[in-house]
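Of the protein chains in this complex, all but one are displayed in their positions.
Note that the chains take the letters A, B and C in the order they are written out, and that residue 1 is the start of every chain.
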Amino acid sequence: MNFVSDNVMGASELVLQAILRANDGAQAAYGTDEITRRVERRFNDVFEREVAVFPVLTGTAANALALAASVPPYGLCVCHREAHVIDDECGAPEFYTHGAKLAGLAGVGAKLAPAALEAFLASLSSSVKQMPAKALSISQATECGLAWNVDEIAALSAICSGRGLALHMDGARFANALVALGCTPAEMTWKAGVDILSFGATKNGCLAAEAVIVFDPALAGTLGYRRKRAGHTLSKGRLVAAQLDAYLAEDHWLDNARHANSMAARLAEGLAVVPGIRLAWPVEANEVFPIMSRRTEQALRRAGADFREWSDLSLPENEAVGSNETLVRFVASFATEASEIDQVVAAARMA
Amino acid sequence: MNFVSDNVMGASELVLQAILRANDGAQAAYGTDEITRRVERRFNDVFEREVAVFPVLTGTAANALALAASVPPYGLCVCHREAHVIDDECGAPEFYTHGAKLAGLAGVGAKLAPAALEAFLASLSSSVKQMPAKALSISQATECGLAWNVDEIAALSAICSGRGLALHMDGARFANALVALGCTPAEMTWKAGVDILSFGATKNGCLAAEAVIVFDPALAGTLGYRRKRAGHTLSKGRLVAAQLDAYLAEDHWLDNARHANSMAARLAEGLAVVPGIRLAWPVEANEVFPIMSRRTEQALRRAGADFREWSDLSLPENEAVGSNETLVRFVASFATEASEIDQVVAAARMA
Amino acid sequence: MNFVSDNVMGASELVLQAILRANDGAQAAYGTDEITRRVERRFNDVFEREVAVFPVLTGTAANALALAASVPPYGLCVCHREAHVIDDECGAPEFYTHGAKLAGLAGVGAKLAPAALEAFLASLSSSVKQMPAKALSISQATECGLAWNVDEIAALSAICSGRGLALHMDGARFANALVALGCTPAEMTWKAGVDILSFGATKNGCLAAEAVIVFDPALAGTLGYRRKRAGHTLSKGRLVAAQLDAYLAEDHWLDNARHANSMAARLAEGLAVVPGIRLAWPVEANEVFPIMSRRTEQALRRAGADFREWSDLSLPENEAVGSNETLVRFVASFATEASEIDQVVAAARMA
Partner (left out) sequence: MNFVSDNVMGASELVLQAILRANDGAQAAYGTDEITRRVERRFNDVFEREVAVFPVLTGTAANALALAASVPPYGLCVCHREAHVIDDECGAPEFYTHGAKLAGLAGVGAKLAPAALEAFLASLSSSVKQMPAKALSISQATECGLAWNVDEIAALSAICSGRGLALHMDGARFANALVALGCTPAEMTWKAGVDILSFGATKNGCLAAEAVIVFDPALAGTLGYRRKRAGHTLSKGRLVAAQLDAYLAEDHWLDNARHANSMAARLAEGLAVVPGIRLAWPVEANEVFPIMSRRTEQALRRAGADFREWSDLSLPENEAVGSNETLVRFVASFATEASEIDQVVAAARMA
């Protein structure tokens, strides 16, 4: 029972079959093939407008390319201090932007409060000593499993557009947040002021498929070159296109995300009634962050569950992890089964 | 009949089935999985020594990472002036090396003569105005379809090691050159003085699978970080590992290359007897470069053959493309069928 | 009366005259001239060993070059969170290192406690997601005017060498700290484990003259190229060499620093007895950081004193700036006159 991350499973059957189907015959290279064209049309439909689409293989590449398109080498990108872009990508944004700086701010649940963003921006001098802020990056869902709702996004966007910052969304768990909120992709992005999006699909049923989606046409111009130069333009572009094609077809991506979210909810409900276990943050997507005793944690591991310890940096003010406790993360995926959840809950009850 | 490149076809059946098989179950992320371990062992066997292996998705990434490990930002990388690294990668080496310079020299058949390399290196001043030469990159097979034999590689390597240059081999068509030469992978690389290799597999039966192979341990240290930072460390590493695993198993890669080479030889033999057609360079791997009349070229296209025009920059001294002629490239792949070759030859005869 | 910084005054008379003297006649370009040779010998004498010397024009260039020699593009450089390198150079280290990251830690008086450094290093994972720590940079004197003593430097150096970090000293106020401590330049640097030094001279009597001093020969190799490539190799190298030559001759630099420090001490003593004024940090070099009422601050400005407000981020734990108070900085230089100090003190008393 592997809850370490939603990237430990392979692809869904539909996605896998699409790779197989796409394999036949000769196709134009470097993303000029027919399947890539179809994927582009699908994204236009998904977002209810024309968008520029740049499929890549990894979320790191998608994020770094999106930031390179948004932030000059001498610019600042604001984010939460536990954001994936600042913490988990070995400096990919710094590499792709040629030395821009990420400024990580604090905030409960890995969310930034509009006031905190405003205060930070106001604190920056206008001297050339100070790298100017050029973008804000938010993760949807956040690194603590919270979904930014449309109003929250719009509030940040208002601050950004007033100060000339691009708004980037790291949508590694885009689908999970989307179905949790019950809004449309357009509402959750460009209608709320998002300029550029890392659209994640790998964690939700693909093998390796993400896309940079550009809503602000001014940001799209350089990305074809940047992607090629980074070695992320596949010669056999069908590999990534086929995955995205099947992923977006017939709401497969939404079905996968709904399943993952429901498994997370099932786990949260199950653990909630176990004495001594409480949730660090509400469950709003497909991740569950229980605080439990070390004893319970060990019992769950003995029962065959695999999961990670997590940082307590972004706990609510009145919350803390006790000395005999631990804060852990369970991630449910499209492939998680209800029986696995139930086994975990049972083991927790018996611990 | 698509002879545009060996990247227009999908994967071989064996490789495709390996992707399918690898899909099942949970596996550790970011290249710490079992299949990746197996691939590493296979490469040790292939090269008859311990090597450092960094699988990536594209040849551009493999080349750029290899050069970043070999050349500092202020260094020079010597190569042929039609080398893929200088001409076809939108500056990927410049991006990954942080601004190193590629110096492209002339040479027949996209090969560098040792004397030309020595003369170039001798012409460089030792002033800090002059970026110092730090690596030589050669393509195996060359951009004109020639295979460097072991003695030729060793001759270049002797010059390189005498002057502190690393020797990089862009092995986009490594297997094709290897079976053409009939030597071992070890003989064609580290035994002849190659320090670092881009091992290509995509063109020869994979969907997207290459690997940086490091023979000089001093060059390996930085690559794990550089690859992650470039977004080329797949979370579901099984995707690329499974391809390489099947590719290397039971000589599948050599079988594929032998087939492609034999198809190229069949085409060359067939065209050789057609009046008015001559070969720009000998066929030593899986590419054929005929010079033919425009009329013949048009006839072949009408017969359904797709292929590219090619540069005449590296023709032998006594050769030239006439005003009514064109120099074109046919690439055979693991998937090329003899009947396709025969159709092309027949069309050429009738033109 | 300008106490804004020690860079608001021009050069000392001795330095100025040296520029004049050096102007005559033809001299070899790009730092191959005789004066530069003499400066190199002077630095060997100053540091009691052979050192590699790279004169440049600005402290920003010196710091950024030193870090580029110490930290690979994928590496981490630890420093205090108010260090000049992280805060005041518009990302120069990120530019010169090609995207390395500066990790800013907290600490009273802009000093890092060894335990804080160790805890931070221990918290870093060994995953490739995590940029590995490759250097520590400390400012001498610190941004709060404190001088690191030899034991403190050695304690940090012990941690660094145990973990493969280079130790960089930003010596923008090197001379001020040196005369304050009463040790030798060798004791304050390489004997205490410093690997590479930004030797500042501009703030202490030159117009524009700094030097990267390299104690670890392995770090020196790349700097000639990096400096040229950054446009910091003057064609008329005599300009910077002449300044450093006069600066180091006959203890001129130490005399200048002693004067500046004594002026700062005079100011501190004068203010100390004024009710309502207290010092944020002890005065250990040429900077004074009083906390005073807004009313007093305004009185000083009306009396003709110019000075800056300062950050309260690194105050001692039991200290705080009251709501009607302000924390300000006075910097004394080689050119500050006692009468200016006395005027400020008098104005403070009368406020």
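We adopt the following convention: contacts are C-beta pairs under 8 Å (C-beta built on N, C-alpha and C of every residue); 3 or more make two chains touch, one makes a residue touch a chain.
What you see is a predicted model, and the numbers here were worked out from it, not measured in a lab.
Across A:Asn44, A:Ser161 or A:Thr222, the residue that sits in touch with the chain not pictured is A:Thr222. Within the complete assembly, A:Tyr74 is the residue of A:Tyr74, A:Phe215 or A:Tyr247 that touches the hidden chain. Residue in contact with the omitted chain (choice from B:Gln17, B:Gln130 or B:Ser293): B:Gln130. Touching residues on subunit C toward the chain that is not drawn are 2, 4-5, 7-11, 16, 19-20, 22-29, 56-62, 64, 89-92, 94-95, 202-203, 207-208, 225, 228-236, 238-239, 306. One chain of the complex is left out; on subunit A, the residues touching it are 30, 72-74, 98-99, 127-129, 131-132, 222, 224-229, 233. Taking the complete complex into account, residues 73-74, 87-91, 94-95, 97-101, 128-131 of subunit B touch the chain not shown.
In this text, only the chains that are shown with their structure count from here on.
With centres defined as mean CA coordinates, subunit C is found 42 Å away from subunit A.
Work out the mean CA point of subunit A and of subunit B, and you get 36 Å between them. For subunit A, the set of residues that touch two or more other chains comprises 89-91, 95.
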